[in-house]
Every structure is written in structure tokens, then in C-alpha cells.
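Removed: one protein chain of the complex. Kept in place: all other protein chains.
When the chains are written out, they are named A and B in that same order, and each has its own residue count from 1.
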Amino acid sequence: MRRKTGRDLSWLNGKLVTGAAIILVVVLTGLLGRFFWDVKQARVASCPLNLPPVGFGVPGPGFEPARPEHPLGTESSGRDMLALLITGTPNSLLVGLIAAAVGITVGTLLGMTAGFLGGWPDAVIRVFSDAVITIPSLAVLIVISSYVSQIDIQSMGLLLALFAWPGTTRVIRAQVLSLRERGYVQMARLSGASTLEIMVVELLPNLLPYLAAGFTASVSGNILAATGLEALGLGPSRVPTLGMTIFYAIRGAAILRGMWWWWGLPILMLMIIFTGLFLIATGLDEVANPRLRGLGRAR
Amino acid sequence: MNNERERSPVFRVEGLTVHYETTPGPTVAVNNVSFDLYRGEILGLVGESGCGKSTTAMAVLRLLQAPGRVVAGRVVLNGTDVLALGKSDHRAFRWRQMSLIPQGAMNALNPVMRIGSQLADAITAHTERGGLRRRIDELLDMVGLPKQVCSLYPHELSGGMKQRVCIAMAVALNPPLVIADEPTSALDVVVQRLVAQSLLKIKNTLGNSVVLIGHDMGLMAQLADRVAVMYAGNIVEIAPVAAVFDRPLHPYTRQLIDSIPSVKKRKPLRILKGQPPDLRQLPPGCPFESRCAQAAPCCLSGRPVLTERRPNQWTACHFGGD
Partner (left out) sequence: MLKKDRREPAAKEAEERMVAPLIDVRNATKIYGGGLFGGRRRVTALRDCSFTIQGRPATITAVAGESGSGKSTLAGAVLGFVRLNEGQVLFTGQDVAAMNRRQRFFYRSQVQAIFQDPYAVFNPFYRAEHLLNLVIRRFDVGNGKRDARERVEEALGKVGLRGDEVLRKHPHQLSGGQRQRMMVARAYLMAPRLIVADEPVSMVDASLRSMILDIMLRLRDEAGMSFLYVTHDLSTAYQISDDIHVFYRGALVESGRIDDVLNSPKHPYTQLLIESIPLPDPSQRWTTDVSVAAQEDGGIVSDAGCGFQPRCPRRMDHCRTHYPALVPIPGTAHEVACHLFECGSDAS
């Protein structure tokens, strides 16, 4: 398999670049937004209530018209939507990131061990990961979350990581099983390399494309899972997140009242995030599999 | 030999040129290749990897995939211009007039169909159904396989048996031209002999002409009537087999013959220096110039053309013949 390595940048393709750009914009909005907008308006009772976004009409009688100082509107607790988005998005992303990072790391370690060593370590790890996969994660997470009264972002990330690792384990194990028999691994053994050296120096770099794509998909999946939990009210209550905003919107009967911006804007933001991550994952797929690229470039 | 030349050829390739569209510019995989094939003759098409022999075969069979395409040339079989046929005409034409024995039979056979069904498919796809069972038995007998093979799946056969099934499929409709693309490369030596002998027997019985593609000169010596040597997309020599082995004209052919190992006598190892040229940047002159012991200034500028230097022996070399 001939792939890109080193400084050769021909692997950058349209999907990868677009996806990365989208995510970059989202991240920057989250990180730098506070310098351009007053994010203290995300606190309860800091703004007038129930204002629609600028340019849109009121959903019914009893609503005040939009005001320019709250361009995306406000919600029933007096929080500015734009401020909520700016503060909530990084938190949602962070949960996904923590869960994915822990899940990928644990999954890779277990997968490589199982694949390379074989024998009983493989059997144990395989049975264990297969068992965890069959457990209905959402149900378990709901139970656990409801026991814990106050949960913060990091704990939520770790909780989700509990179920994020088996998928990676299986994929990495399968890859390692096939790579294990490659000529260069045999050469490394002949050169006296230790098992650890072979795994880290020879195998790991060749797993990077799978890890990168797996990581992106995992972030996506975990943000979705987190949002699901939050929308049920099981997320962090002290810091704003996109999912919790949706929860409050449902609890505040936003749908009945026609306050579409309350639940619609977080969802829109989530869609943008998922699209960006999906494009990155597909783009990385092309990198890992040169046959998907145009024949002109692959040799 | 002379009366062969007076007959007209069954199969003729004229000026076939195939390009592969690559960035930054087309790669000439087959350059102005021409040869004739007479009835009942086996023409060996020899060369190292990358010389264009398989591409030639694919082009003739119209099996070329993008980014390869035929940019020039005619392929004439029994008077029909193969490349000019319409799609549906060509479908009827293919297999009945021209068939393929592929390299690596393991991949050519459908793993979930029994042998009998696959043979039946090959026959009925191109003709009517009557006497099917009898014909299948006939074919298996021709290649030396027992009748029971019909009810087996490909994975239950050995490599040699699978290859012989492919030969049976290729001659099912008795085409005048069979193209055998490295039919024995993946096989062991003893099995190779078996398969080679099957091929020879069939050719003698049915009288079809065969283009035998390969890189094993030993096999060519045993099977071919005439040999065409390819290098970097060009035919550099084409002559009867005895002439190619005893009195080769082209320097590349000479080096190729010299380097063949033999179990009968131990020869000193002759090393062919240099490497085949990069097809994307072919020099304007002779493609073999950089590795040729006899290279002269004229070899750099003028590309030699295939000329008849001795009776029935053609070579593309400015000095052909010494």
C-alpha cells in the first residue's frame, strides 16, 4: 500500500479541508466569541425574556418584538441565545473530545495488545469488548446519570468513554492482525526489535489513518450521546451546553409556544458540527485508502 | 516455413498504440505494435514486467480500463476490424472468435458456482443450448480432467485443475484466436508442464491460433512457434523460435537469452546493467540505448523501426544482424 508520507501534501482533499474549516470556525467562535460578545448574558435573568431573533416575527400575542442587542433572541430564563451558543458549543465539543480521546486511547491499547499478542490476552479482551458492545449504553448511562446529582463536563466525558472504547478495540485489533504478518514486521523481528518496539515504531504509524478517522467518528457519536442525555435533563446544570439548552426549551414548552429559536438554534449548531466532522472523516478515509483518490495521483 | 508466409494471417495487429492518461501527461504503454498470427500457430509475446505485453492483450480484447485507452491501430481477425465493432456486435464476437485464458485462474472462476454451471454459462452465453452436457464432457476430456469435476466448486480444485478449467472455457466455442495471459505463472513446475501440454494438445486438435504471453523463456522455447520480444512498449524482435534462441538479432534479446538459467549447463552469470526506462519519459531514440553495449550516437536520436534483417526475422535495431 503506497500512501502519502512526509511533506508531500497531495493528500489534502476537498472534503478534508472543508470539514476542517467548518470545525475550525466553530471552535474559534467558541474560544474567541467571548471577546466580541458579552457572554455574561448567558446567565439566567440577565436579559429581557422571549425575544425572537432579529428579522423574524413574534410567534404569537404576548411576545415582544426582536431587539438588535439580542440578534439571536432570548429565552424564558432571560438568557441571550448568542451568548448561550458561544459558551455552550465549546462545552458540548469538550464532552465529545474527552470521551473520544479516552475511548480511543484505551481502545488502541487493548486492540493492539489483543491483536499482536494473541493467545489468552486476545481471548480475554475480545470477550470483554464484545460484552460491553452488547450492553445498551444509553440505558445504562441514563441510570448512572440519574444517580449522580451534579455532573460536570469532565465526568460526563469519562462516563461516555466507558462505552466508547470497544468499537476502537475491535477495529484496531483487526488491523493489527493483518499488519502483524507484513514483511516489515518480520524484518523488525529479525533485527531484534522487542514486541513493544514493533508495536509502537512499526505498527502504530500505520494505524494513524484509522485512528484519525475513528477519533473523528467517535467525537461525533459522543457529542450525540451527550446531547441525548442532556436533552433528558441528565447533563451538567451549572454550565451551559447545547443539549441542556434543548432540555430547557422542551421543559419551557418552547414547541407549544412557537419559540422555535430556543431549540432550533442549538440543533442548527449541532448539525453544523456533525457535518464538519463527517466531512473530515470521509476525507481521512480517502487518505487511508488511496484507491478512492483519483488515479492520477496514486502510484 | 515458407508456405506459412504465403498464406494470409488469421490475425493481424497494425500499429497498436495504447496510452495511459496520467498526470503529468500520457504514458505510452504500447507503442506502434504490429504482428501477424497464422492459423494453428503459437506466438509467444515475451518481455519483463512493464513492457506492455498484458496491455496489448487487454487492448486487443477490448478489456482496457480507464485510464488506459487505444489511441491508434487496427486489430483484424479473419477480416473483421475488432476495434471498430459496435458494442453488441462485439459481444457476439467475443468468446466465439477471440477468448482469453487469464492469469491466476483462482480469480477468474466464480467461487459460488459449480464448475459445470460455469462451463455451461460460457457456452450458452454465446450460443444455443442443445447438446450442452455432451459438450461440457468433451471439453473436460480435452483438458484431461475427469467428468466428476463438473459438480465441484472451484475451491475444491487445485490450482492446475482450475487453470485447465479456464482453458476449457476459453475453447468452449472453438474460437480461432485464444489469448493466454501468463497461464502458468502461478503454478508449480510439474503442474505447469501438464497445463502447457493440455494447451498444446488442444491447439493441435482444434487448430486455433494462440498468443501466449509470458516472461518464462523456457516455456516459450517449448511451446511457441514464433516469438515476439517486447521492451518498453515496443516490439524489438519477432522471429521463429529457433532463430530467437540461436541467432538473436536485438541486443536485448541476446542479453535475455544469455541470462536464462538452465539445469543442463551452468553458465556464468551475465548481468544486464541498468533498468527499464521510465515509460513517462521515454527518450526519443531507441528505448534500450542506455543499457546497450553497442549503443552509438544514432541510437540516441532515431527510434529504430521493425525491419526484416533475415528471412522472416525482424528486429528494431539500427545494427540488427551485425
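As a working rule, contacts are C-beta pairs under 8 Å (C-beta built on N, C-alpha and C of every residue); 3 or more make two chains touch, one makes a residue touch a chain.
Remember, it's a predicted structure, so these values are computed and weren't measured experimentally.
The shown chains contacted by the absent chain are A, B, with contact judged over the whole complex. Touching the chain that is not shown, out of B:A221, B:L282 or B:A295: B:A221 (per the contact rule at the top). On the side of chain A, the interface with the absent chain consists of residues 1-3, 5-6, 182-184, 186-193, 202, 205-206, 299, using the contact rule stated above. Residues of chain B that touch the chain left out of view are 48-49, 144, 156-158, 160-161, 188-194, 196-197, 215-223, 241-242, 245, 255-257, 259-264, 266-267, 269-272, 275-276.
The working rule: only the chains that are shown with their structure count from here on.
Centre-to-centre separation of chain A and chain B, using mean CA positions: 55 Å.
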